[in-house]
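A protein chain is absent from this complex, but the other protein chains hold their places.
Then we have chain A:
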Amino acid sequence: MSRATLWSTADMDEDLAEAVDVQLSMYAQQGQNSAVYDQLGAQMEQLEPFLAIQQHMAALAAVPDVVKSFIVSFQQAILNHDLPSITMFYTTTFPKLTEKFYARTEWPEPEIIAPLLSSNEATEDQIHIFLVLYRDLYYRHVYSRLHPNIDDRFHSYENSCELFNYLLNSPSSADDESDEPAPVDLVLPEQWLWDIIDEFIYQFQVFCSWRSKVKSKTDDEILMLADGTGVWSSYSVLNVLYSLIQKSKINEYIIALKEEQGKGGARTAEEIAESISPYTALPLYRSLGYFSVLGLLRVHVLLGDFTLALKVMDQVGEFLLGGSSFGAKANKPSITALPTLPATHISTHYYVGFCYMMLRRYPDAIRTFVTVLNFFQRMQRMRGYGGYERKDQYDQIAKTADRTLALYAMCHSLVLPGSPFTRLDDNITNTAKERYGEQMGRMSRGGGDTLGAFEELFLYACPKFINANSPPYHDPETIGLMLSAETADSGEGALASDPTQRHLRLFLSSAAAQSPLPTLRSFLHLYTSLTTEKLSSFLDLAKLSESNREETAEDLEAEEAIQEMMVLKQNSRSVSRVVPAQGITDKGKEASSAVAAAKGSLLEGEMISTSDLNFVIDDNTIHIAESTVGRRYAGWFIKNTERSQRVLDEIRASPLPKPKPATVAAPPPEAQKKPKTVAWGGARA
């Protein structure tokens, strides 16, 4: 019985009863208890709420049955802490229903579906929590498929705050007398928890970039923004993340795990967790704390603070990036105690590598990128979408991996060619050349168009930086100034205040300082010793004709050459977390120590040389020494020896073919006749 049409007010009284009856009978069919009936009856007294309810009921009936049953069973699963079904609902059923029914519209609003939820024996609180979680999914859908308007943004912020408030500050249950907040009795799949944090930061980022576009705001929006200065403020976002980290004591937990491992102790991960705090004992909070650390890394990078981002990852970073790859080393139980999702893995490495790149620590950046790109390639070879049920999730990861590849291409060109690091992984280099070959060629050649190529890739691959503060909406005078200023010089004004442009300029200045260097290197390759005059004459030939070249005196050119040499020297040293093994000098001495394991926080490191071309200037002569990598044959031989041994063992172990009776007698007498013959193992058996 369709009820989608609006009732005209004249007919209201009559049809009112009818409408209510039919609706209530529908509830009765579903086995509703009388409480609902009474509740609805009470609400009927007032006119306005009734209209609202009427509309809601109308909308509710428009909701397909499949969706209704999904919502009810979803809530049931959450109440029962049934993790497998929750996971299934979240990862499979919800997207399917979205595709089918709500591809272009919103899901039904929470108020509409609220009546459905009272059917289970759920308390007010539990219904409330389910609605908060439902709203999380609702707004995520709005942000991803549709365009959120200002109301959506404000409400989604309030909802997130409510959710986090519930998780962090819910009062303890009635039987516990203390006033301390207690951990919440909720079980959610890890993927959902990561998505909550991820989405929270994403909404924050989107809001900030929307907020800074002053020109496109209507007057209403300006008023609303002026009033709501606390909404999506940087402080509140940071507050949430820091509180989650502090509540769950995730850093202490990791320290304890490491200690336990170091001591070789027998405590399991759970025991350690319980000993730290009741919050840590719950996987919900552990996962949230861990994801919040990764979220904090991301927020700091978005705000442009790279050292703080790396500092935040102090404990976690060693665990995640200390050289172990995803899923390896299964015999270390502590590693599996923290959640690992492919999305977090890729996202974290992307941000950490980007920080290293902005800190000009290119070897570290390259190492980080190579780790994650290898992992991603393995994931690609898995069947389906790398284990993900949904293509859109996989797409997101693929996009991040693509940007990581672009960053790798840039770092590869910035580390001077010939360094041991560029030989690190030819596989990844080939992939990068396939995808970005044209830009890589432009970047490594040096010369005119280098910066253009860098700019292209940087703008594609960099994170979407944000301004921490909003334009001063509460100050109408200033806003007026900004608006008029923007209309005057619309192009430049907007660009100058864009944080992305600021970071791009910094990066380009570093890259520009390095552009003359490949030419210099190529000259140095040819000599073992060289005078500075000769070098400067080479550089003259190499330089394109410049207008004032005739005016510069010779010694000035020599001076330029020397200064470039200093730059070359400076760029061939870099801070790195991992000090590679040095080889043996040609004099036979063992030069410096063996590989120093990567340990300590992510910011630490020592100066290492990244170039195989080493030089020194002795007054006016340049002495050059080149390092080479000797032939590596040991690995090949060992591998093949072991393989041959394996084959031989297999042959020995396999049963002998049945000898024919005639020849049986022959071999034994022969063996006895010649005892000195070398006996093969097989014949003796």
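By definition in this document, contacts are C-beta pairs under 8 Å (C-beta built on N, C-alpha and C of every residue); 3 or more make two chains touch, one makes a residue touch a chain; residues count from 1.
As a working rule, contacts and distances are computed from a predicted model.
Asks: With one chain of the assembly withheld, which option in "Eukaryotic translation initiation factor 3 subunit K", "DNA-directed RNA polymerase II subunit RPB4", "3-methyl-2-oxobutanoate dehydrogenase (2-methylpropanoyl-transferring)" or "UDP-N-acetylglucosamine transferase subunit ALG13" matches that chain's UniProt protein name?
Replies: So, among "Eukaryotic translation initiation factor 3 subunit K", "DNA-directed RNA polymerase II subunit RPB4", "3-methyl-2-oxobutanoate dehydrogenase (2-methylpropanoyl-transferring)" or "UDP-N-acetylglucosamine transferase subunit ALG13", the name matching the hidden chain's UniProt entry is "Eukaryotic translation initiation factor 3 subunit K".
Asks: If the hidden chain were put back, which of A:Gln55, A:Thr105, A:Asn169 or A:Gln645 would touch it?
Replies: Looking across A:Gln55, A:Thr105, A:Asn169 or A:Gln645, the contact with the absent chain belongs to A:Gln645.
Asks: Identify the residue among A:Leu238, A:Ile255 or A:Ala398 that touches the chain left out of the display.
Replies: Once the missing chain is taken into account, the touching residue is A:Leu238.
Asks: Quick one: say which of A:His147, A:Arg632 or A:Lys658 touches the chain that got left out.
Replies: A:Arg632
Asks: Of A:Tyr143, A:Phe306 or A:Phe523, which sits in contact with the chain we cannot see?
Replies: Missing-chain contact among the listed residues: A:Phe306.
Asks: Considering the whole complex rather than only what is displayed, give the residues of chain A touching the chain that is not shown.
Replies: 234-235, 238, 242, 246, 303-308, 311, 358-361, 420, 467-469, 471-472, 475, 478, 481-482, 485, 496-497, 499, 502-503, 506, 509-510, 513, 559, 562-567, 569-570, 573, 575, 581-587, 591, 594, 600-601, 603-607, 614-620, 623-630, 632, 634-635, 638, 641-642, 645, 681
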